[in-house]
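What you see is the complex with one protein chain gone and the rest in place.
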Amino acid sequence: MPTTTETAEKAHAAEPRGGLRRRWGNSVLPRHLTLAALGLLAVTVVLETTGSFANSQLASMAYLGIAAGGLTVLTGLNGQLSLGHGAFMAVGAYTTALFLDGDNPLPLPGVLAAATLVTLLVGAAVGVAAARLHGPYIAGATLALAVAVPGVVLHFDRLGGEQGLGVRMPETPAWVLDAAYFVTGSELNPTKYVAYIGWAALVVTYVLLANLMRGRVGRTWRAVRDDEVAAEIAGVHLGRARVLAFVVSTACAGLAGAVMAMAVRITAPSGFSLTLSLTLLSAVVLGGLGSLTGALIGSALLTFLPHLVTGVGVDAGLTDVRAAELAPAVYGLTMIVVILVAPAGITGTVRNLWRRRRGAA
Amino acid sequence: MQQLLTTALGGLTLGAVYAAFALALCLIWRSTRIVNFAQAPMAMITTYIALVIIDAGHSYWTGFAAALIGGLLLGAVVERVVVRPVEGKAEINAVILTLGLFILIHAVAGIVFGSRYRSFPAPFGVRGLTVGDTSIALTGFGVFTVVAVVVVMGLLVLLFRYTEVGLRMRAAAFNQEVARILGVKVGRMLTLGWALAALVGSLSGLLIAGGSLVHPAYMDSVVVYGFVAAVLGGLDSPVGSVIGGMLLGLSLSAVSGYLGSELVPLAALVILMAVLLLRPGGLFSHHAERRV
Amino acid sequence: MFEVRDLTTSYGPVRALDGVSFTAREGRVTAVLGANGAGKTTLLRTASGLVRPQRGQVLLEGRDITRTPAEDMARLGLAHVPEGRGVITELTVEENLRLGGLHRPARTRAADVERICRLFPVLGERHDATAHVLSGGERQMLVIGRALMAAPKVLLLDEPSLGLAPRIVAQIFGLLRSLVASDGLTVVLVEQNARSALSIADVGVVLNLGKVVVQDDAAALAADEKLRHAYLGF
Amino acid sequence: MSPPTTATTERTDREGGPPAVFSITDVSVRFGGVQALSAVSLDVAPRQVLGVIGPNGAGKTTLFNVACGFVRPDTGRLLWKGEELTGLRPHRLASLGIGRTLQGLGLFDRMTVLENVMVGADRHARTGFASALFGLGRGARDDAALAARAREALAGLGVERYADRLPGSLPYPVRKRVALARALVGEPELLLLDEPAGGLANDDMAELGELIRGLTDRMAVMLVEHHMDLVMSVCDDITVLDFGRVIARGGPDEVRRDPAVVAAYLGEEVGDDAGDVAGGETGGETGEETGDRRPGAGE
Partner (left out) sequence: GAGGRPDDGEGKTTPDVGITDDTIKIGGHFPLTGVAAPGYSEIPSGHKAYYDYVNANGGVNGRKIEYVVKDDAYNPTNTSTVTNELVLKEEIFGMVAGLGTPTHTAVVDFLNAEKVPDLMVSSGSLMWGDDPSKRPWTFGWQPDYMIEGKIIGQWVKDNMPDAKVGLFLQDDDFGRDGEAGARKYIDGQIVETVRYTPGNTDVAPQLAKLQAADVDLVLGFNVPSYTALSQLTAMKINFKPKWFYSNVGSDPALVGSLLARFSEGKVKSSAALLDGVLTTEYIPGVDATDSEWLKLWQKVWDAHGAEGELTNYRIYGMSQAYTFVQALQAAGDDPSREGVVDALEKVGATLEGPGLAPFRYSEESHLGISGMEVVRLKDGKGESLTPVLVTDIGDAPITEDDSAAKDVPPANGIPDVKPAS
């Protein structure tokens, strides 16, 4: 879809091209790995210094961040609008629930990989169809997908119907507990364990996505987004590029679903409502379309804002129902205000300001 | 046989309701190139306006008129205040904006009107008609619904095909700058487009609510199916919207009655994909493919 | 009569027009020339209200229209053929033409459309086609035809010859001359191709980096070899 | 649909010359009521510049679209280096060795100039998805090689210093060159140029002419253009289309003098039957006044 995603526009122009690139030679990997290591360190510090509830919130932020990262690739880089990424998270989550169900479940990395792979396959099938569509037609199809998948789940008894499947986390391996204790000096409770898994998955995902975005594949995606015909003439197979973007993006959603299943401890159709898909998209745009930092900021917003607002409402003496309505009201208002005031999203706007400052100096 | 007839007639009225909503989407798409996800909560608000008026003791038709006028004003205000800055800009920004509106209006309605169920009256009766001894699963209000939708569709076709205002609206939607240098008051046209669309949206809200229950989320499922109907028909075509809506209503009703209601969303997806794979621009798109 | 005085326009830090003044007299073709990026397009866009100037005035028949919104220009008798793809590709050829005549009385509209289709027979043939399928040159004809639908007093043309076959260019330039002669139309013609523009213009205005560098009789400009080499590239 | 009858429309057989790199045989295309091309044939010899001219709507772009696989012809065949191209799809062009520019610009607005050109160089990439995903050194080296190629292509057209800018902020002639660089960086053996001079000023056009001539030591060029100065000065051979048919072909001088071409396209000496647009007296005047910009006059 030739979305004129203004929000993403400066994403690339504004990267500090020359400098960093030269310092690291031509390979982006060392830089991404360094950032990843720093990120993991920061995550460890944060998880160890905050309480259990904050840990659980951070786990949610991790899975939202993974899905948002994938979506930002699809929408920001390839210009395809998906209103149905929640459905792919559902696929990942259900796969996880099923794989963890048996008596001898796969080890966790295996489960995560399986969830990613299964979702990837589903994503490929949907992507092949979506690649033929444009603009509002993709939106329509993915919207229908978002509501169809929970329906399908209801249809199969094996999937637990309305009440869903419980997710049994495998016992935390003893060596992990020991290692965690050795490093941090405190016990690793299940909540924190899931948060670590989520953030590790996020960091790996982001490194891989960042690699893709910087390299040949990302360039091809952006070319398709900007001008299909010109891209095609330059030798890009449009369908293949689109499907690839879709597949990568849905693989992320699958992984996100897997982490979500572990964090939420259940997968039920009502957990993958249309709202999930739509808020994911809004998070990506609010954070700043086409940038992984933006996706992360967006998912933070999604995780923390409603909770903060409800708290404020209750403190202000509103009844529970009113306070509960306040959170969506503020979230909706935030979406509107950000789009009106900072159409390039938070990262985009900050970057523009910074550039202007630098330009002026 | 009886079941088939009942299911078909039910599907027809349901389809008319989707069609009405799809018409509103189509109108706004034609006049601003925006898919207005906030259409449903806007219609929900105007339905509540009608309900408040009816509950205050006024007639159904007073409430009906108030809702339509309310829709007209609401559409105009929303366009002028909120949507104006994103028109002609990145498509996704408009999408997010209307989603934001969706959430906001929803929450505000919850705060203002509360979230309990309320029943909404319907003129012309909600009992099935009886012809001689056999009863037909079609209510007076159902007939009204179908007629209203067809009339609105006709008016929209006339508006776009034969009137100058329609032409101006479309020009403004497609290319603001060119329209402007040709003397089209672009801002006014966009406002008009939103106002009319919100009016049609309110109508759909009233038709869905009539003889049924309302609460702040009562239009939510219509968002999906109305949008699917509009896309099926080709988004650009009022006739397509109506046919898409009817088709969807009939098929979903059949699926729900014969296969199971949990399969309804899946059926919608299957129908949509089947149509789009054959005609990526919907049933009624003009296929004027020229890429270079 | 069309006049700009001390017109100055910037895009952010880029000053595209810097104190431009000239007068395009009634019944004359005034050619605005200059290299790529000289500010020609900006001049026309400012004049027709699409861009706000920072300073200066635009006068149409003595009336100040500097702050008049673009959508009122057509009614005042100013038509603008924008640079490049100015057709609304989603509308049909006929609808595009009808849009040009919005300010003309409705009854003459059909006749006007017919007249334009006679001028550009291709448009007549493709009457009901979506403008999207037209070839580059056909689109350019459509834009010019649409501007003529308005029966304007002042016609601003931004590179009308772009993508047109030589014979059509000749025809259009000929047509302009005849309209100028018969209806007293005022034409401001922006052209990349200075040689052919000067061949039909009465007066030439040469822009460079947003400033008027020369303003003279077309013939005199064409004759000034030094000037031609410096600014007009032929 | 009957084959062309006039002598000039017969195909020039190049005795002893090298075989054509690319030939189009008997191609017809119909869009609804419009016969955009009827039984058009032409050959492009290696290292030749073949001009395709004709009135607006004659089918020139459509011909290019057929050659690129954007339009599937109703009848006819395409031969690339002697092999028939069946079911040609546009994305295969680059790997076949055919480059093309678009009638507009077709630049990727939100990518830097360098990246724009790198997309064109993609055909030279050697590594795949995996090395991009894992950021392997191989992929990085590959990318560096593409960037080097792209810079070289930009440098060849004298626009290397814009490499890190976004195209939208650049002067029009520079953008045109970037688009050309993107087509050239793929090192095609045949380059299709659709109105490359549109919107260029005279001196830029002259440079473009030289540039195109300069390409012929590496590739064949097919050129659609309405600027006769350029066409006449760079083309070895010209094919003239009108209403989807070939109405003339030959060298520049030959074509220029062909009365059918003059009547349909060039418009000199047509005086009164140009009256579609202009009245009689202005028609004559125009013919005269524009006369001096005809090719040859003063060159």
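Residue numbering begins at 1 within each chain, and the chains themselves are lettered A, B, C and D in the order written.
We adopt the following convention: a residue touches a chain if its C-beta (ideal position, glycine included) is under 8 Å from a C-beta of that chain, and two chains touch if they have at least 3 such contacts.
Just so you know, these numbers come straight off a predicted model, no measurement behind them.
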item	value
Chains still shown that are in contact with the chain withheld from the display	A, B
Given B:Asn36, B:Thr98 or B:Ser256, the one touching the chain that is not displayed	B:Ser256
Chain not shown, touching residues in chain A	51-53, 56-57, 60, 151, 154, 161-164, 166, 174, 177-182, 187, 190-191, 260, 263-266, 268-271, 273, 275-276, 307, 310, 319-321, 323-325, 327-328
Touching residues on chain B - with respect to the absent chain	2-3, 6-7, 10-11, 14, 107, 110, 115-122, 125-128, 130, 135, 137, 139, 142, 211-213, 215, 217-218, 220-221, 252-254, 256-258, 260-262, 264
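The criterion applied here is as follows: only the chains that are shown with their structure count from here on.
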item	value
Approximate Å spacing (C-alpha centroids) for the pair chain B, chain C	43
Cα-centroid distance, chain C relative to chain D, in whole angstrom	28
Distance between chain centroids, defined by C-alpha means - chain B, chain D (Å)	48
Residues of chain C whose C-beta touches two or more other chains	133
Residues of chain B whose C-beta touches two or more other chains	291-292
Chain B partner contacts - residues on chain D that touch it in the complex	61, 64-65, 68, 70, 102-103
Parts of chain D lying in touch with chain A, wherever the complex brings them together	68, 70, 89-95, 99-100, 102, 106-112, 115-116, 118-120, 122-123, 125, 127, 129, 132-137, 139-144, 146-147, 164-166, 182-183, 186
In the complex with chain C, residue positions of chain B that touch it	164, 167-168, 170-171, 174-175, 177-186, 286, 288, 290
